[in-house]
Structures are given as structure tokens and as C-alpha cells.
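Heads up: the structure comes next, in C-alpha cells.
With one protein chain withheld, the remaining protein chains of the complex are depicted in position.
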């Protein structure tokens, strides 16, 4: 690679956003760029942002599809606030996405697409390339369509086919800007198009043409140089939250010696877990695509009764539908994991957007006193560990567990250091041995208070359970008043005691200080970035980010009591903060909430936290 | 009536409990006694207590059915703690119900039923009539079966038919004990058996025989004399909570000029509302018995869209199933009332027992930020007013309202002073006039923030709504981030502002004091009795009993801040107290919880409250 | 309410046109999706039903197909997944004067909405249901549905489905449905004719539309719809006429014993007289079930109105009960009710 006439800027991290029409292949372009970055040893995080329509009308704003990549040599926790580089394949992309580019960002534009018709479709009355509206950006205007077509003129392809690979031209430009070897994309392209040698050839050729074009023209003011990340040694891969969740369950099944059973009904943004697990029958995973969410969870309860590691996956509306059945799992004290990949609510709400507004439903959305364990994943890759952990807790404590993730984690991706399954903590199912003379259906472990798992087919353990109140120890139907009180308390206690079996809450930063930032679930990355930024400026700010929600870690109160102020930041109208208020009445909590179907931005967090610090 | 050989005791109130086999007609006996008392001008409250099986095996404890009546000349708020008089028609009744009789109570027993076989079925190893086990009671041992048969020997009836009226003999004894004219039961018997003159004759004859028997034998140590109650003038009737609820909706429909639509699926203890409304097609009430709870609420949402006063009724498990659809009503901002007649949970739980454990589900049991109005009835008769009030709030504020009652209110009965419908507060549906040029689907009232009701069929108002996030004012589907935040806040605000349209919270007792007892819903009577008892003893105790739960009345905080201690008493593990804690962080709440499928007893409340007063 | 409508009908002999129903919302289905053709057929039908434009309501659940209400300028309700039939029921029962249409998918109505689907059919509430059967979950991007053929590879069946699919016509009949028709999205003329007929049917009418999803199940119906095969694989049913099909109208359906059979006219002495005559009105649905099941290669697919029988509608029965109760009940107001039965007076002290 020769660097000729441009500056090389050294940066710590960089945000690139690819946007185009739904059909323009921006998801692929983004993935290729992040994968190539990964190979080069960078950390990264990505997030796709596509329209809720399958194919919204071409050329319109509704049809714009995006993919954001954040790469860097330091730990990357978020997908970045604003883009440093925006690749915009048509006018609608510019119109709708310019707000996501920072002032001074490089905007790469296919000038061929700025036809009068396309401008009108995008809602422009005036061509933005001909007026001042984009003057604050570094525009790279390239006739990408024309050049793409020319570049494959030697091959036997029609224009339409060629145009499908227009994105590769743009990617070539990006590779140049980031001083990235274009060959690093080759292996991915080869894998992707292994059945289609001509397409592979076209793509490779266009990618190189883009690279060379950037190398030739003088429009590129500066290229970026990133130091590779200082990652722990090990084997890494790219993973989305949903795939990580699915794999976490496969790992838990293998480790616990139970067959995995998933009963689920498709719903955005949870469907990929179901889709991923459907592929893994080689591990004996049984995936039952149910007729609805109720059958999804109830079949799982049946499977749990019969001895499976039983899971059901859904999003908010589906969790609503599962409410009654979760109560059944509480009463029958069977292990089951319910995954809720949260999305924008209420009702159908904003199905393709992310938020954290199902927490109170997870805590309280059932008739009667029906406590369950609740945990939340906080990064795409730790979805793997929390799916595993949810399985462990469900099985060892014989209780339903709700695992909360969200659309942002689910569809986003980041690098994942591959663990060894043998290194994960063991899972010990409390299975009764056949013919155990002491077995009683509702006899409990003294410490954990879980009942035992007697699996149909086992000799000498026949018993009957159900949703009516159970007699302590024996499990017969009981209407006895004192027994009911006892059982309600036992079920509550069982969940409370889980606090003895989970890690203590960690705190990032000093243990004492002026401000404790509290968060939970999917906002971890951005809260961490905000807090670190402030810590660097010498502010006495720490972060307590929760993964264990019910029960809370035992040291939670201790942590809270060491800060002058506490602010709870959530993507909802304030749910975790309500829960903390009812648990820690003596502690004052401030709150910061955003409910826009968008993640927090580091900058708005820092502003808010500084403001709180300054207030008397 | 002649009083011969016994003392007349003057009492303020008295509790009578009738128990027998499911087939023994104890419900009828109890009702006749309470109705006769009502005519004589007493206040009363009743509660049936029957087995969850339709016909549990005869003679067993599982088959015992009871009916408790509390009558008195002062305001009767509860069905009483322990019975002063227990009528027990067989050994199983004694065995299972003696715990509900106070020491020294009069126990009327049919000695004929104490056969060896019956004793064994009831689980007695020894005949309690022959040992000391009942020595603390005043036993009235009467050969009721024999006497009953004899008394109708003159009529052409077989033994089996005669035995069916054994309960009348017992009732006759009770009438004597309470110095009640046996003729006062005649009109009810005549109404009940108007198609069966022979049965009527038998019943009347046996009733008189029982009365005369009591008058003759010397086993009745004392009879009771009650002063009539000092009731406001007016016309009264007996009413159960479920019927009162049903009638409240009929009244609201009439007053609002909307047709009533009920979409519902039967479930204990809510089915009677559905059954009652099915009878009233003369008012145009349309009752749709749906295929499940989901269709119940969703058909109601459709009916609301089309202009009905739409209601759905259920109990806890059904409320769980309605979660998702409640969210739809929140998003579409349509009026609908959801009645939850609470029963013992979790899951199927204790279907025939009462508790208050669905409060948190009502508050939070939906995906996304989905606030609704929540109110709770607190007596059998005020179910009428709160059903009416729920309808008013739903319609005028264009929002779902959850009305909480419970099994205790639903099946219990008390006297009801009949109001005039014209005296109830008006209900003004915010209906848009046809062709209103200013109409927009999500334009709001400035004060209440409700949107308007544009009813299909009206000219010039065609519009489309649904569960996806709505654009402010125009109601189109919107994925705009700021709009989503705005709409979430508007929906929350709309519900908060309801506080401007509901009465202030009342306090019973002084406004300042040592202890404020806080309750909500169905426990009103017993809390009131306990608090009054303590007030009489000079304790500085007051009661704030809540009917409006979300939003809370505006003066709630003021009330709380004037007491040294506050205790929240509930029939659950502590749900309202959690809600109060998260709303009033600065205030300390103690809690008293019972979850046994049974109401509080006055005595246990007084004990607890005294204990709190004494604690430092 | 019935009074109101009578007035309105007199007031409004205005001729409506398609333009009265075109909505201002951008149609967001994929280019080439079969849904477009269904929309344009309905837009042709609505103006011609003699119903005033404010009396139409279109409801739906969730799915690509369920976006339908936004694209027609009527009262509309885009409900939640699977519940359109319950929504529609509440609307129609409240106001029987409304012409209620329901747009739904094979997932919306045969998966999560299956229960409401079978119940609305047996109750015979007068709703016109358009079932968009693309044999796939479109909106959620390509999972198999309850109508997906056995063995099909989809996102959730990478080795092929192992589920026996529903055939909507058979389920409709099993659920006591009174009207069932089947059309293809490639035949707008038949679509509009059948929609018109369904609108006139008193009771729940179900039109199964074999709809193409260009993205996730493209060409799934091509054995029936493609130019090359359609003549041999489509049987257009007409009431009272023999079941003849084929490019040269030379094939027919016969019923021998208890089974159907395809025969060739002119062969073995078979003439039109031996061919089964279509009777959509027979109460016993046995033969309708057999027709609904027919599928290539053994049989052509039956299109058009397969079943249409009379049965009281729920909402009419309801109105009758109300009328009767109003006439006979002594209770004329809620005051009457409150004061009925056993009451007693307390006089002032």
C-alpha cells in the first residue's frame, strides 16, 4: 500500500456508518468492514438499523437501511454516538442520516444517484450537492454507479447485476481511508459467494476498483490510522446478542446433561434465537415452533416436567401473553428460562426499536404472589454467559428465570473471546434417583429451598403436580389457610436466597464518591464510556451496572450508601429506579430516562451527570 | 311470641354460621335468615363459604358448605370474626367449623346424623357428643332429622323429600333464639317455591316445628334481642358484590347514553357478573361470552372503538391473559373497564378463596410503559358505585380502567340503599360530532389530555388506529424518536391528571395521630371495625382506606405526613405498601400481611396495631 | 341504530368511486408482493356495495397483510397479532349496520389467532375475512407458518418442516363455517367477483387468497398460478354448473362412491352429464371438504365459492333477543331494576 498525497491521522477509535436503500447491501458492507477490522486486531461493536418494512419503497426515507460500526484499539463498549465517516448510497440516505454524522465527518456519496426523481422521492426540493446544506462536512463525491459498471465491463454481466455490487466500491474507498488491506475481505467474500464464482469475481474486482479510485483521486483529505486493540490473548469471533443467547443455552444443556427444549413463537427482535437453535439438532436440541406464545411457554413447562432444560424466547407482547403460564411454573416449581428481548412498547409499539421498558412486567406481571428470578445481559457477547447463568439458576433453584436482553444487544454484534465449556461453572440438576424412598414432591433442599426434580419414566417416583396450591412437602392440593401462607412465603424465600448463589455487585471506579451512576442491562457500554470519560476528568463518579435484578446482589445497599448522589439511567420512564426505591427506602435516587427507541449518547449522559454533580 | 323459660340477652350484633353438607341447603337457610333480619330493620353482611368441588362427597369435610351472617343494630362492616351461634347439620360440619365458633357459642346439632358411619367419614375416631371435646360450647342437641320427618308425616311426602327441608327446622330454632317472627320468612319462601305449592307447605310447616321445638325444650339457655339498626331512611335491598358491579355498569351505560358491551369468559369468582348481565337484554346490554379471556377483552376493545361502554370481567389468571390487550387499549386510547375479581394465587391457586394479590399485576403487568387507571371497591354495595365510577373515568379520560374487587366482596352480600340513577354524577362521553373539520385522531383535550371518540358510522371522521406508536395529533404510525418520548409522557400524564377529577382521600378519625392504618379494597369493613374499637379505647388511631389507587388522591402525602406511624394492612405479601414506598420515599411504612385465603379478623388487627403503637 | 341507517340510505344515493377509498398513506409492501393486487381488488369492490363510506370498518391483526387498513380510507383498526377476529366481533355486534372487513395472514389467523378464527366462523358473525395465504410469516422475515407445506425449508426449518399443514378450507368447514371461497392473487377479476359475493353473504365469509410473497416464499403457488400450468391446475367453480376444467375444457370431476376423481370428457363415454354439478348451498359439507382438499398433481385446485350456506348470524340473533326483551320486560330503566325484587323501606327515625 502506498500512501501518497494525504495525511495520516492517528485515532483511538472511529465510527463508520453505512446507509443505503434496503436492497443496497449495507448490512453486508458493514459486516465485511467490521470483520476485516477484527482480523486486524481491533475491537469493535456494530448495530444494524433497518426499516420495519421488509422492502419499503425504493429510494424513500422509509426504505433506508443502515449499519453502524465502531472500531478502535481501546475497549469498545458502544456503537458510537456520531459517525466519523458516513457512506450514503442515495439521496434518501443523506437526508435521513446526516443527523448521525458529526460535524466535519467524511461523507461518501454516489453522485450518480442524485437524479431529480431520486431527490424528489427523498423529499429534497433542492439538490444538497448544489447548495450549502452540507458545507460542514467533508464530502467525497464519487460517481460510484458509473465507475462500478465500467469496472466490470470486461466481464459478462448486465448492469443490474453489476449495480448490486455497488456497495463494494464504497467499501473499497473505506478500506483505503482506514489503511486496511483489501485482501482481508477476500476470505469472507469467498465464504459468502462460494456457490457463485462469477459474483465473487465481480465483488472482488469492484472492491479493488474502489480502493484504487480512492488512492488516485485527491478527494480523500486524510486517512486514519488505528493502533490495534490490546486484547487478551485467545481465540475470538464476532457474535450478535441473539446468537450468543442461543449458544449460551446450548452450553448449559451440554454442561447440565439435560436436553435443550425451546418452545417459541417468532417475534421481532427475538426470532433469531429460535432460528439459530433450529440449526443445532446435532446437539439434540429440540426446537418446537409453537402456534403462539402461550403454547411456547406451556410446552416448555411440559418439557421441563419431563426433564429438559426448557427455554422460551420472546419480546414484550409475547411476555405479556406468557404471564399466566409463568405463574404455573412458579407454582409447580419447575425450571424454565424465559427470554425477553425487549423492544419499544407499549402494545406493538416500535417493534424494531430497543428499550428497557419490560422490567416491571418481568417483576410483577402475574396474578398472585409469583416471584421469579430476573437477570439481564449487558453486552452482545455476555448474552452467552447470562443465558448460561439463567439456566444454571433455573435448574439448581427449580424456578422460572426471566432473562432480559433488548433489541440493541440482540441485533448488535461485537467480538467474543471464545471460552472453553469445561471452564464454565458446573450446573447440578437436583434430580431424584429412581426409587428414592424419601422422595416427596414438595420436600425442599434446606439451603436453597428448591424442591427436587423427579422425571417421568423414573421408577418409584410417580407424583402429580399442578397449578392449585400445594400442600407443603407432599404436594397434594391444599386449601388449608396456614399452608397457603407458608407456601407463599417459601416461594418468596426461595427466590430471595438466590442472593447467596450469585456474585456480588461490582463497582467500576472508587467505592466512595460524589456520584454513583446506576444502570442495568443493555446500556452498560454507553454508561461505562460516559463514566470513564468523567473519571478521566477527575470527577468522583463510579458505575454500578446491574445484571442480577431479582434478587439484587447482597452488597447492593452497601454500595449505594457510599455515594453522595445516585442517578439511575434507563431507556424507559423509570422502572429500575422504582424498584430500587421500594427496596431501599432510605436512599435517594435521581433518575435519567430516555424513551426514543434509541440508545443513550455518551455526550448526553456526561452532560446530565455533570449537571447532577453541580446541583446542590 | 311468648318467651318462657329463658333469658333475653341484649346484644349489639351477632354472628350466625350455618354449616352442613353441600346438599343441605345452608346457603338458602342463611339467606332467609339475613333477609328476615333485613326486613326487621337490621344491618347485615353475609358470606358464603362453599367447597371448590361442585358436589364433594357427601358427609366428608371437603363437602361442607357454609354461610355466615352478621347482623346488628350498628353499622355492620364485616361478616364477623367468630360465630356466636353455629348451626351444624352433621359431624363433618362440626369437625371442620368448630374453629369458627367463639368459646361459649351456642352450637345447634342434629344428633340424628351422628352415626358411626358419618363420624368416620368426618374423620372422628370418637363421638364428640360423648366426650369432653365440645365442653366449652353451649350445645343444643336436637334430633332434627327425626322431628322433621315426623312433622310432615301428615303430608304425602317421602322421607327423602322431607329431609331436604331439614334446614328449615334448624332455621326455626334460630328464629326462636333471635326472637324473630317466623312469618317474616314466609314471603321469601312463597317467592322461592311459587311453582311448587307442596314444597312450600312442607317448608313452612317444618320452620314452625323448629320454632316450636325451641320454644318447648329447655336447651336454649338464652335468646338474643337486638335493637334495630339506625339506618338512613330510604329503600333498601340485599345485594352481592358481583350483582352490584353488574348493575353499576348498567347504570353507567344508561347515564352515558352508550350501549353496554361485555366481552367475558367465565371464571370463579367473577362469573356472576357475566351471568347477571346476560339477563338484562331489555336495556340493550350486549353480552358476548367469548372463547377465552383474550377474546373477551379484545372484543370489548372493538366494541369500544364502535362506541359501546365496553367492559370485560375476570379474575387473576384471566387478567394475566389480558395483559397484551390492555396495552392495545392504552395505545389506542379507547375507554374500557377491566374488572378483576381477585382470588387466591399464584396460578390457579385457591380459586374459591379471596385475596388482594393482583395489585402489582394491575399496575405493571404489561409490556412497555402502559399506565392505566386503577380503582378498587371496598364493600359489596359500593361495587355498584365503583363500577359506575370506573365507567365514568374510562369514558371521560379515554383510557382503560382496572377495577379491583375480590372473591369476598363478590360473593358476600350486604344491604344496599337504592339510589336514583339521576342522582349519580353525569358521564360525558367526548364524542366527536360528524364532519367536525377540526377532528384529528390524536388531538387532545387541553385539561384531561384525552383524545376524542370518533365512532364508526359517523360522517367525515374516518380514521385508522392500532397498536403501533402513534404520531401526536394525527395518529399516523410514527417511528420518530422524539414523538415516541412525547407520546409515552402524554399517556402517563393523562393518567396522572385523573387525580384532578377524583375525590380527595378521606380519613376516618383524627387528622393527626400516633398510627394511621392504611388499607385498600375489600378489607375496609374489618379495618374500620378494628380502628373504631381502638378509637373507643382512646387510641390515637385513624384509618385511610383507599379506593383510588392509580393515580392516588392528591392529598395522600398530606395525610401520611401527620402520623407518627403508618401501617399498611393487606391480604397479600405486601403489594400496596411497595407501591406507596416507591411513591413516597420519605415516608416510613410498616406492613401487616396475611395470605391465607381468609379475611382479617378484627382481633388480630387490633393486636397488631397495639403492638406497633407500643414499639419504640 | 337501524333507524339511523335507513335515513342515511335515503340521504345518500351518491355514487361512490374507488377514489373515495384511496388513503393518503404510502403503501409499503415490497414491489411485486401479491398484497398490492388484493388491495386494488377491494378498492374496486367497496364503492359498489351500496353502503355509505362511513359504514366500512377494516380490521386486521399483525403481519404484512395486516397493514391493509392503513391503505384504505375507511374506519380502520390495526390490532394485535392474531386477535383481529375478536376485534371485528366486538365492532360488528356493537353496530350490525357496519360493513366489517378483516385482513389477515396465515400466521395471524391460523397460528396465534387460530382460536378466534374457528370461533368467529361457528358464531357466524357477518364479517368478510380476507385470508392472505402466502404460507410464510412475511413480516417477521420468513419462518414457516401453519400452512407451510410439509418439508419446506425456511428460517426455522433448515432441514424442512415436520408439520402437517392446515388447509384453510378444511378448517373453515370443520369449524362450521358458512362461506368459503378460494382465489389467486393473479386473477383480479375473480377476486372482485368473489369479494362482492362474500360481502352479500350474511354470516362470516372466508376468502382464502393464494398470495405470493416475493421475498420469503416466492412462487410458492406457481404450480397453480403459472401460465404454463394454470389451465390444468385450476378448476373454476360455478354454482349449478358441471366441474369442468383444462385448457380445452376437456376434463371434469366425478364423484364415484365416496371419492372424487378426474375424468376426461369424451373418453370411456364420459360426457358433461357424468360430471359433478357444483352446489355451494348443500348443508352437508362433505363434498365441499373434498373439493377444498383437491391439489395437483392428482387434482386441479378448486377456485371460486366452494361453500355458501344460510345460517342465522350471531348479531341478528342478538338483536332479536334484545328486541324481545325490550318488549316483554317490565324493567324499563335501571331504576326499575334496582327497585325490583325484595326491597324494604326504612322510615325516618
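By letter and in written order, the chains are A, B and C; residue numbering begins at 1 in each of them.
Everything below uses one rule, namely that a residue touches a chain if its C-beta (ideal position, glycine included) is under 8 Å from a C-beta of that chain, and two chains touch if they have at least 3 such contacts.
These numbers were taken from a predicted model, which means no experiment stands behind them.
Touch with the chain that is not drawn comes from one residue among A:116, A:132 or A:232, which is A:232. Residue in contact with the omitted chain (choice from A:199, A:219, A:468 or A:486): A:468.
Contact with the omitted chain, checked across B:40, B:62 or B:431, is made by B:62. Screening B:278, B:535 or B:610 for touch with the missing chain picks out B:278.
Residue in contact with the omitted chain (choice from A:307, A:407 or A:599): A:307. Residue-wise, the contact with the chain that is not shown comes from A:299, picked out of A:203, A:299 or A:450.
Touching residues on chain B toward the chain that is not drawn are 53-58, 60, 62, 265-268, 271, 274-275, 278-279, 281, 287, 289, 291-293, 317, 347-348.
Hidden from this view is one chain, which touches chain C at 112-115, 118-119, 122-124, 146, 159, 162-167, 170-176, 255, 257-260, 276, 282, 284-287, 289-290, 293, 311-312, 314, 317-318, 321, 324-325. In the full complex, chain A touches the hidden chain at residues 35, 38-39, 41, 187-188, 191, 230-238, 247, 250-251, 254, 259, 261, 263, 280-284, 286, 288, 290-292, 294-295, 298-308, 310, 324-325, 327-328, 332, 418-421, 456-468, 476-477.
Methods note: only the chains that are shown with their structure count from here on.
For the pair chain A and chain C, the distance between C-alpha centroids works out to 40 Å. Chain A and chain B, compared by their mean Cα positions, are separated by 47 Å.
Of all residues in chain A, those touching 2 or more other chains are 317, 347-348, listed in ascending order. Annotation for chain C: residues touching 2 or more other chains are 62, 80.
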